[in-house]
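Every protein chain except one is present and positioned as in the full complex.
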Amino acid sequence: MSARDKRLYLEDLTVSFDGFKALNQLSLYVDPGEMLCIIGPNGAGKTTMMDVITGKTRPDSGTAWFGDSIDLLRLSEPQIVAAGIGRKFQKPTVFEQLTVFENLELALAGGRSFLKTLRARITSEQHQRIDEVLEIIGLSDQRQSLGRILAHGQKQWLEIGMLLMQNPELLLVDEPVAGMTPHEIERTAELLTSLAGEHSLVVVEHDMAFVRSIAKRVTVLHEGSVIAEGNMDKVQNDPRVREVYLGE
Amino acid sequence: MLGLWHGNAGAGLHKDRGGSSFLAVLVLVAIAVPVLNQVVPASSALHISPFGITLIGKYLCYGMLALAVDLIWGYCGILSLGHAAFFSLGGYAMGMYLMRQIGPRGVYGDPILPDFMVFLNYKSLPWFWYGLNHFAIALTMVVLAPALLAAVFGWFAFRSRVTGVYFSIITQALTYALMLAFFRNDMGFGGNNGFTDFKDILSFDLHSDKTRVVLLVITAAALAVSYMACRAIVDSRAGRVMRAIRDAESRTRFIGYPVESFKLWVFVFSAVIAGIAGALYVPQIGIINPSEFDPINSIEAVIWVAVGGRGTLYGAILGAVLVNYAKTYLTGAFPEVWLYALGALFVFVTLFLPRGIIGLVKAHEQERGKDQ
Amino acid sequence: MKHLPSGGHKPLFMLLLALWVAVPVRAQSSSQSASDSSFLSTLGELREASYSDKAGIVERLSQSGHPSIRAVLVAFLEDRLYFRNDDQKIFIVKSAEGDPLTLIDPLSLKDAGSAPADSLTKIGTNNGLRRTLRTTVAHFALASPDAAVRLAAVQDMLRSLDDATVALLRDRMGVETNSRVKKEIATGLALAALDDSDTNARLNAIATLKSSVSQDVRNKLAVLIEKSPDGSFTEHDETVRRAATNAVETIDRWRTFYSDIETLFFGLSLGSVLVLIAIGLAITFGVMGVINMAHGELMMLGAYTTFAVQSAMPGHIGISILVAIPAAFIVSGLTGVLMERTIIRFLYGRPLETLLATFGVSLVLQQTVRSIFSALNRSVVTPEWMSGSLRLNDALAITYNRLYIVIFTIIVFSLILMVLKRTRIGLDIRAVSQNRAMAKAMGIRTEWVDAATFGLGSGIAGVAGVALSQLTNVGPNLGQSYIIDSFMVVVFGGVGNLWGSLIGGLSMGVVNELLEPFAGAVLAKIFVLVALILFIQIRPRGLFPQAGRAGEDK
Partner (left out) sequence: MKRNEFLMTAWLLIAGIGFSNVATAQATIKVGVLHSLSGTMAISETTLKDTVLMMIDAQNKKGGLLGKKLEPVVVDPASDWPLFAEKAAQLLEKDKVAVTFGCWTSVSRKSVLPVFEKDNGLLFYPVQYEGEESSKNVIYTGAAPNQQAIPAVDYLMKEVGVKRWVLEGTDYVYPRTTNKILEAYLLAKGVAAADISINYTPFGFSNWQSRVAAIKKFGSAGKKTAVVSTINGDANVPFYKELGNQKISAEDIPVVAFSVGEEELSGLDAKPLVGHLAAWNYFESIKTPANTAFINQWHTFIKNPKRTTNDPMEATYIGFNLWVKAVQKAQSTEVEKVLAALVGTETPNLTGGIAKVLPNHHITKPVYIGEVKADGQFNVVWKSAGTVPGDAWSDFLPGSKDIDADWVTLKCGNYNRVTKKCSGQNYK
């Protein structure tokens, strides 16, 4: 692929754990403002792929570029965040001993070093931004609640909210609707759709109905490689995909 | 809304009720104890003997050590089983100064070399003893030695993401290795006997009650200042990041905080507090020797924090004072069985007071709040 | 050749002659009574004599040629020579243990009844006297039908060669059949020949001695190449000197080689101890995630159990250790189960809290044994079969207790592996440690498995305590001195990996012993600790980290 106009380039990534190949020459691209959904059976390498993008796991071979100029494999996790990539984990992880407000505060864009945070004060601008996000994720009333008392769905949203606070160019969202009620799923779909365009999104999800409702483009991973790509209908009719899923 | 939030974040002590009570007690101690010792006649029931002064001074030093442990463990989730090392290094730096102050009044009357060096046939002062006859340099070393050790050790450990139990155990190895090293007579730190027989500090006689009272007041002040510094840190955004690291380390990393550098800063700061505590401990107790490095001491400091209440700062100090008071009392009153009592206390606290005494008090308050 | 401190060579030589004709002498009963009475009166002098006088008396006794002399001297050497307080009569006792003592008449060597222990007084010996006795007795043993006794006798005689001894050895050489004894005698004769005036004899002697690895031989040869204070060589002949230099070098090479093997063995044996003390922890800490600060005290309980078992069966020290192993396993194991049921089960998933609670338990356990057994160390006897060393040659001997501990460690380790891999409870333990919820869903009684696992780990700690009782003090502080080491081994090897603990412990032991001769004991230990700290930086999960993602993140 020669035209370098994508948001994210992953090329020939291979990761192995004790001989098991979690990623096998994986190549994948994300356009600016695009929402890409990734599906695949357990162990297909979805989470490992995210780990590579965010610097948690280093690949054995391959390249990962963020835009045209940033080599992700050379950066540490905080540097990757600073470059504009945010990630929501599969298991919702918010800071349980901090309030909703404090959770968002920590995600605020701004100085991340110890000495800077020691002196940091919230400006009214930042305060407004937090209020905005609280509004978006529907947690305005819970702003002083501790993270741990939130419902499961609320935690998911809080986490997405924390991503929004960082204002990243690329959001990696791992299983956003796991454990949600249909109503919550619907609202999450709305939320994610509203984010696309301004941000690039990579969503990993098992819930096919949900994927269908939000995705324009779907990529199917299996055994660490892409086996199909395209819109939902095309992917669902792909014989290899059927084989993989029926096998599951 | 805005105001409320700022109230929570600011370093305002009016929110920190336990802390302000604690500071009030410290002030009280700093005023009452000197009065009771110096003004009240020895025959009076209210007189505090020099022995009492030493004890209170010791508790305050231990309180400071507990504060240091709580900052790193209670807020950053890093359990160091090696804080005795920093405490002892601070103590040794101060001890070296005090040894140099003895001058020609030592047993062998050598104007420069401390007795143990004369005894071990040292011809000249080892290089690392230079300058320590100046109080300012000694103070610098009190801060620098623990800070350096913490920085080097922490840099290696955090960078390699040594966490949890692994970190605890290698800190234990660290203090154990230092203990073995300081036990060696050839190290130039007096071996097993360490330093003792101090005469004076800044030309004040260490054996006079007045000097001891002043030392106590200084210790109380140091404890208050370090408490306020720790409180300021944990109430700042940095403090919230620390708690975030404690509860979900990789999440914190993924919203962009350099977790390792945070840990390192806090670790070093905590080591410095421990070092200062050690430096204040030595002139009051009158001896420093390698058994201060004993890993058991580090574990005990952690237990003080757990008993008082982890993650509250003043709880840690309360725990240190209470446990040590219990130890003083029990070793005197029941020399045969005090270990049973102490052991049972640790088991009891972990099982029934997982959040320590402060947690118990808080729960009690909440109960009452609900009733009203 | 002036090794015997007192006494000339002639009388000894006479004694030997007397010995040679001892059997015919017996028949001449006419002189018997006279010889008996002089023998008895010489013997009687022992009652009052000082130690230096006693040596002279022994000398005179040995010249007497009396048929029971050997038995008397052996008894004297073994502290079995007594006199009766009321009539001052001298007796040999059958065994110095027990009361009353069985008496043997020193002349006829026949039973002479028994007497209460406090009616008798022992005739004491000291080091110097025992040495004299041993060498004297060795001369008698040379004719023993048992080759091992002869070998020991020759070795004893080599320690102090004089003309008479050499003569005796030379005679024995002619009739000796056992090759090892022969070789030993040859060495002795060659050592004597080094002083021969004939150059060829000296050269031959050197050629014989070259194959030895004994330090004594080396020292003797080294004398040949030394210069005396005036600068001249003690050995005048240059070829002899060259041969001697050559021989000394050869011997040194071999000795260095054997001493390297010895160091390696020291390392392995230290490593085995480390493995043994860590292996129980590898289960409680590694598999269950409990930071068990009372692990050391569980070992201490095992050591005290050994003491208790020995006290309960005083007559059977040899097998008491074997009985103590299961006993210690049960005592420590039950203590562990009790700890698990009452304390630890409330703390799963909070490793740091387990640290605090078990530290409290350790204090209580320490004080408990202090209350029961007092603060004093208890004496655990090393059984006969575990003391001494396996002598491979003059330069290399391996001490039995260490050897057994190495073997013991291997057995314990294999047994645990087998339990974990081959048995139902082992399967359950692994299942629970890997996925508690799933195991529970499959009907495994996780509560029971937890208790059993902790009990297993604690029991093994107790077994390690039995081994430690053979190496060190059995006292209330036993546990504290080993707790840090055991944690280091587990962390170094990789938590949750038994093989890691094995390799980790052994390599720590070997490295420590390799360093010790250069750095000294303390620096070696510090170095090992620092190396360990650095190693953890490189491999934060130890030598053999638990595989997969499960072990990696939390």
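For reference, chains read A, B and C in written order, and residue numbers begin at 1 within each chain.
Criterion: a residue touches a chain if its C-beta (ideal position, glycine included) is under 8 Å from a C-beta of that chain, and two chains touch if they have at least 3 such contacts.
Source: prediction; values computed, not measured.
For the chain that does not appear, the touching partners among the shown chains are B, C.
The residue touching the chain not shown here, chosen from C:476, C:493 or C:542, is C:476. From the options B:106, B:188 or B:258, the residue with contact to the chain not on display is B:106.
Listed for chain C, the residues touching the missing chain in the whole complex are 5, 51, 79, 124, 126-128, 130-131, 134, 215-216, 219-220, 259, 262-263, 266, 269-270, 273, 366-367, 370, 374-382, 387-389, 391, 397, 399-402, 470-477, 481, 512-513, 516-517, 520-522, 525. Along chain B, the points of touch with the absent chain fall at residues 17-18, 20-22, 24-25, 28-29, 32-33, 36, 42-43, 45-56, 58, 104-109, 116, 118-120, 180, 183-185, 191-194, 196-198, 207, 285-287, 289, 291-292, 321-322, 325, 328-329, 331-332, 335-336, 338-339, 358, 361, 365.
As a convention for this text, only the chains that are shown with their structure count from here on.
Centroids of chain A and chain B (each the mean of its C-alpha atoms) stand 44 Å apart.
With centres defined as mean CA coordinates, chain C is found 46 Å away from chain B. The residues of chain A never reach two or more other chains; the list is empty. In chain B, 250 are the positions where the chain touches two or more neighbouring chains simultaneously. Chain C contributes residues 289, 291, 293, 343, 346-347, 351-353, 355-357, 359-364, 366-368, 370-371, 480, 484, 487-488, 491, 495, 522-523, 525-526, 529-530, 532-534, 536-538, 540-541, 553-554 to its touches with chain B in the complex.
By the touch criterion given at the top, residues 1-2, 4-6, 9, 233, 236-238, 240-241, 243-244, 246-248, 250-259, 261-262, 265-266 of chain B touch chain A in their complex. Those residues of chain B lying in contact with chain C across their complex are 79, 153, 156-157, 159-166, 168-170, 172-174, 176-177, 180-181, 183-184, 250, 295-296, 299, 302-303, 306, 336-337, 339-340, 342-351, 354.
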